[in-house]
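One protein chain is absent from this view; the other protein chains keep their places.
Going in written order, the chains are labelled A, B and C, and every chain counts its residues from 1.
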Amino acid sequence: MVVVMAPGATPADVEAVVYLVQSAGGQAFVSRGLSRTIVGLVGDVADFEALNLGSLPGVLQVIRVSVPFKLVSREHHPDRSVIRVGGVPIGPGTLTVIAGPCAVESYEQTLEAARLARSAGAALLRGGAFKPRTSPYSYQGLGEEGLRILAAVRAETGLPVVTEVIDPGSVGMVASYADMLQIGARNMQNFALLQAVGSAGKPVLLKRGFSATIEEWLSAAEYIAQRGNLDIVLCERGIRTFETATRNTLDISAVPVAQRLSHLPVIVDPSHSGGRRDLVVPLTRAAIGVGADGLMIDVHPEPKMALCDGDQALPESDIREIADIVVSMPPLLGRSLTLPAEAAGQVPAGV
Amino acid sequence: MVVVMAPGATPADVEAVVYLVQSAGGQAFVSRGLSRTIVGLVGDVADFEALNLGSLPGVLQVIRVSVPFKLVSREHHPDRSVIRVGGVPIGPGTLTVIAGPCAVESYEQTLEAARLARSAGAALLRGGAFKPRTSPYSYQGLGEEGLRILAAVRAETGLPVVTEVIDPGSVGMVASYADMLQIGARNMQNFALLQAVGSAGKPVLLKRGFSATIEEWLSAAEYIAQRGNLDIVLCERGIRTFETATRNTLDISAVPVAQRLSHLPVIVDPSHSGGRRDLVVPLTRAAIGVGADGLMIDVHPEPKMALCDGDQALPESDIREIADIVVSMPPLLGRSLTLPAEAAGQVPAGV
Amino acid sequence: MVVVMAPGATPADVEAVVYLVQSAGGQAFVSRGLSRTIVGLVGDVADFEALNLGSLPGVLQVIRVSVPFKLVSREHHPDRSVIRVGGVPIGPGTLTVIAGPCAVESYEQTLEAARLARSAGAALLRGGAFKPRTSPYSYQGLGEEGLRILAAVRAETGLPVVTEVIDPGSVGMVASYADMLQIGARNMQNFALLQAVGSAGKPVLLKRGFSATIEEWLSAAEYIAQRGNLDIVLCERGIRTFETATRNTLDISAVPVAQRLSHLPVIVDPSHSGGRRDLVVPLTRAAIGVGADGLMIDVHPEPKMALCDGDQALPESDIREIADIVVSMPPLLGRSLTLPAEAAGQVPAGV
Partner (left out) sequence: MVVVMAPGATPADVEAVVYLVQSAGGQAFVSRGLSRTIVGLVGDVADFEALNLGSLPGVLQVIRVSVPFKLVSREHHPDRSVIRVGGVPIGPGTLTVIAGPCAVESYEQTLEAARLARSAGAALLRGGAFKPRTSPYSYQGLGEEGLRILAAVRAETGLPVVTEVIDPGSVGMVASYADMLQIGARNMQNFALLQAVGSAGKPVLLKRGFSATIEEWLSAAEYIAQRGNLDIVLCERGIRTFETATRNTLDISAVPVAQRLSHLPVIVDPSHSGGRRDLVVPLTRAAIGVGADGLMIDVHPEPKMALCDGDQALPESDIREIADIVVSMPPLLGRSLTLPAEAAGQVPAGV
């Protein structure tokens, strides 16, 4: 940390800072300038934060220079991680596609969507049984019945299942069906939920909150990691800005930035970020181009009948273009498409 | 709702919209223009949303024109509500101050802070026992021990207690100690938690999420109201913007806007919005000026020793100015300060 | 400035920073920590910026700790300034109201609006002859004819004139009519225009850009001051955020923040920030409460006939409330309403 003293700070003000830092077991180095004095702190940031140095007389500003997360950072784990979900890898060297319906509506709809997902190159099936919705009057999902459907479709198609959990009290139940637990954007700072999934023994897909900084996102991942679970995949899905032409603004730069700060894989959701079906294909290409480790795409057999977010789900007619992209682009970046586990001999429609 | 057809929409495209709306039990009125055709929809919005009209051929845009909340809206309840917390009113005609420490650290610190709160004109005591923090390495609160301290300080001072709850599983326990349950900004869209406090039988203080629109804030209140609990107070506490001079940007306009849309009381937190002690007094005056129904202010007997957010807590030396303001300004707006319940004969320090 | 070295920086990397800083005539103080080394720089920031220290090997981050403006800062001029416009003061101790029509449309409309402005307590008349509009198809103003009308209305009412200039080439012409030159929000970083008004010999009203930080706003003021003109009044008029319930989000905290950083007066425009007539009165009270040195309010004799921003202009029926507020509230903050120069014996309608 760096403490910047105000222009009128007295020598006693500076000494007070030094004294407190040393009392807390740290070291303080004073740089006196013509108009500013700066104190560099060496030691444990958590100890220094408890000192409330910003409240001392003569202190203008306290600047933190190390990151508030450790277990998920590359400083402590320089190599990028590969996370396995039901045997399917997500990480460097591969491009892994997760696809499926936004909401599980029925066995037939989910099975049909899973087939579309495979055609699009997906190795993992997504589908929501619990849907957090802005309005209490919107469709809230099938609940545990939806999880049973997902498990049945997994048995049929061989695709491991990624599904959202929204309540700490139901983490165990959801984990008994799912291969990967998803934390949605609105729950990214639901710390009770983060701690619960940290103890659940299943990989976690952590969506970025739509107004979370990258640092807050990684701090949320740290909550999960602290409970002993480092099988975390980060998912960029758009942030809230002033622009209204798209539902959110896909922060494409967040992918390489997060990959430099953290060893965890980073994937992109091109469906929810734009909220427009006509943007899914170009944003998929952008995500692969920027170096994402995977994609999460909404597909629905009949988008106009979808109970949730039908405006962005891809119909069958658009699947082939995705399938082409996920096969042809990754080799330019030294990656290859992750094929479905039990069907490694099959190739997606686009090949 | 209004459906705007694309420039090249065919008559059949328009008919398809009309047909679907009528099939769903609604009425559709077509306005044909030179370059645009518009279809006005009359009926139940929820029915129309399930139609996914935005996915139909020839449809450019679907515009919703009614609000997604009902129970908390002034359309359904034109008079502004007064909510009572341990007998203390919050609503039109009064200015009610909630004050106390950001975090409960000990009985002595909380009792001393409660005395400062009374001096500042507070009729309710705030204090956090469960602290949701961005970093898992920051102070997380005393938990149930903190709640026992709050209850003891209430017994000593007569101030009803407002405290945060962060986990649906502990709502019952927290409600057994608290007079009012606070939902923090990060949990504003934690729907499982909203539903739990909706059933807990205690008034709720709902902080606005730092990147929630006013409409989303009121929709979150609707989740609580749906469970039968209309004793909700809204608290504006700053939104996330590009400006970094303040921790958040206090959206002062949100107070009159929310008061026009909803019958619920709206208060302001001048401490967390700015995140700077030197802004608490001017933002308090701004909040009273704009017509807030109350204030929520951090006070701490020794801010530089505070374990949480010490940069913004007001020390005793600043309390008198707050006490002056909350007595002198409200009469200009037809309001009067709410005095503490058991101490109606006492007057705050500033009188 | 502070240079933060990366975890793996070598001693040679640190020495390179020290050497370059010393070569540029500065001093460098090194603080070595366990995981980080920090170098504090003392000297001229402009010299250091030319070094591009951020590009050196082993450098993680370069943090600037002094502000990029001098002439307008309180560090160099601790007392807050009073600016005079045609004899009318704006600054500490007073509340000065500028009011008038958004756009000058005719002599009659402007004269009538000026009378409304006086009734509202205004000592200065605003009115736009050149209107920068987002769409080229919107009304663009009367041009020089509008300036002649403003001058005629000044002769009739005694109110000095504040009007916008949008092109460096017409600054001299506008200055020949106006008592104060306004720089609009969209032109806040039109540096050619800032320099032109800096040399024009007339006070300047500098509106904050709707996405400018406070630091950028003060840097824009510094451009004007550099040309020798320190008669600058800052005007907060709302910033662009994700919230759509109001046209912009009034950043009420910016008033005390800017007043602490700069000696220049800071006023608030409650009309353009909200963009809604029903918010003008509450935001006016909030602005006075927060400690603004003045107000800038749109008034129009017939808002529904206004050619520009009619949605926010106050009709005569609302004027009395403003007049009451600007007389009754300022004394609570140690201020008094600035009365019109030639009419010091008159009092506004609200008294």
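Worth pointing out:
Operating definition for what follows: a residue touches a chain if its C-beta (ideal position, glycine included) is under 8 Å from a C-beta of that chain, and two chains touch if they have at least 3 such contacts.
Computed from a prediction, not measured in an experiment: that's the story for all the values here.
The chain not shown here is touched by just one of B:Q195, B:T241 or B:T284, and that residue is B:T241. Interface note for the absent chain: among A:L20, A:V290, A:I322 or A:L337, the touching residue is A:V290.
Residue-level contact of chain B with the missing chain is found at 2, 4, 7, 27, 29-36, 38, 40-43, 60-61, 63, 65-66, 75, 211, 240-242, 244.
On the side of chain C, the interface with the absent chain consists of residues 46, 49-52, 54-56, 68-69, 132-139, 166-169, 186-187, 189-193, 210-211, 216, 219, 222-223, 226, 240, 277, 303-307, 310-311, using the contact rule stated above.
By the touch definition given at the top, chain A reaches the unshown chain through residues 211, 213-215, 239, 241-246, 249-257, 260, 273-274, 278-279, 282-283, 285-291, 328-329, 332-333.
FYI, only the chains that are shown with their structure count from here on.
Separating the centre of chain A from that of chain B, both taken as means of CA atoms, is a distance of 28 Å. Put simply, the C-alpha centre of chain A and that of chain C have 40 angstrom between them.
Multi-chain contact residues of chain B (touching two or more other chains): 211.
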